[in-house]
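Quick one: the structure is below, questions incoming.
A protein chain is absent from this complex, but the other protein chains hold their places.
All chains are identified by letter, namely A and B, in their written order; residue positions are counted from 1 within each chain.
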């Protein structure tokens, strides 16, 4: 049997000792754990960005993986902390909506509130639950500890969900907005794209009309394009360039996709 | 038995090939080693910041861990390089004060000077001891090699220590300064806080009076607070904001903590 995998997603950054401390606790309590960073570069407190990046990456891991996700501006307050089991994965996180998108992809099957202090570090810092509470609970699960031992049962329907803007569809026209901007300056929208819809129509964004094509090099260098992104959402990019910089903006921009040219 | 853990802390950054080269050498010489990054984002040559981040993270690792720490502006000069064993951990580092704070937390038990060239890479670059000297010595220790084989014995008292500003205590008033600023803009001071001192009094910093509370959400969004940080030192932060940006400054700021309001 392969050793347990624990992934980490936080807004702690990579320049301080926070991530290292979490990893120390994880390895002290679950010496076999294989630790994998998803990212630690979520902007401080940016729950929505964390939810999107978690959705981009966590579902690709093997069944049984434990994902610790900590973007937690309410640390130390009365906000709830939870463990959530889906069919194949387990998540350890504050109950603040960070799991919204992964739980749309795979619904929660079992949820427990993190309450059993015997599993935690003895002296819990009020400002660093990643080290003193989330890492120990993840180690508990990864080392085969009982899910039920974490705390009392929670109804999945009570989990906090972040609102996700709903696209509107009017015949061959879909209206949505930019929900995430990646490091390349690609604008990810909330408009889902079926595989069969590749390369059809055009997109209007920030006053520009952009062709929907298959990949970057289908337009000339420096030109804007729209395409089916790797999370199956429509994205706007720029071949050998940065669309966010070109359009002077990013998250929140309104996007109108006309599936047929001239429609 | 679990495989040996080797952590890495450097100022090499993550954009060049330096960290990768160190890891290649470590894995070639100790194929079972489990490599864990503490951070590589210490500012170039910032020994004090490296000492603090090492103190934040290294002590949380399992007994027996080998920590390689390289913030080494004097690389290739006559500065000494050492291996240091504390009761539970081993450190491989230049002898420039980088270990100051971890050795306050757990004193050195055995120290050797890194001198035995047979353990190193054959062609030692004068500017990259991380790859050619520190990584091989860490691999030697991690794979069970003798501590004594590294080089001649060194008296722990001769290790270079960085000066750490000493707080002053005048009755219910403590005076100190900011020693580190983290990625959230939290200001870490040199003032220790006992667990029993939570949420008492106020702090004066940069002309502002800030309440000492338990956690961020105990003040309104955008407001400053002081609290017991996760390294048990007083910190000044800003709920849903950045205290360093708010105060226009960081390391070196004078901090006055009045344990009772009005004192």
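One rule holds in what follows: a residue touches a chain if its C-beta (ideal position, glycine included) is under 8 Å from a C-beta of that chain, and two chains touch if they have at least 3 such contacts.
Predicted model only: the values in this text are computed from it and were never measured.
In the complete complex, the residue from B:20, B:165, B:221 or B:252 that touches the missing chain is B:20.
Within the set A:5, A:106, A:124 or A:160, the residue that contacts the chain not displayed is A:5. In the complete assembly, the contact with the undisplayed chain comes from A:230, out of A:158, A:208 or A:230. Interface residues of chain B facing the missing partner chain: 12-21, 23-25, 27-28, 31-32, 35, 44-45, 73-77, 123, 125-128, 131-132.
Residues of chain A in contact with the chain left out of this view: 2, 5, 7, 9, 14, 34, 36-42, 52-62, 65, 182-184, 195, 198, 214-217, 227-230, 235, 237, 240, 242.
By definition in this document, only the chains that are shown with their structure count from here on.
Averaged C-alpha coordinates put the centre of chain A at 30 Å from the centre of chain B.
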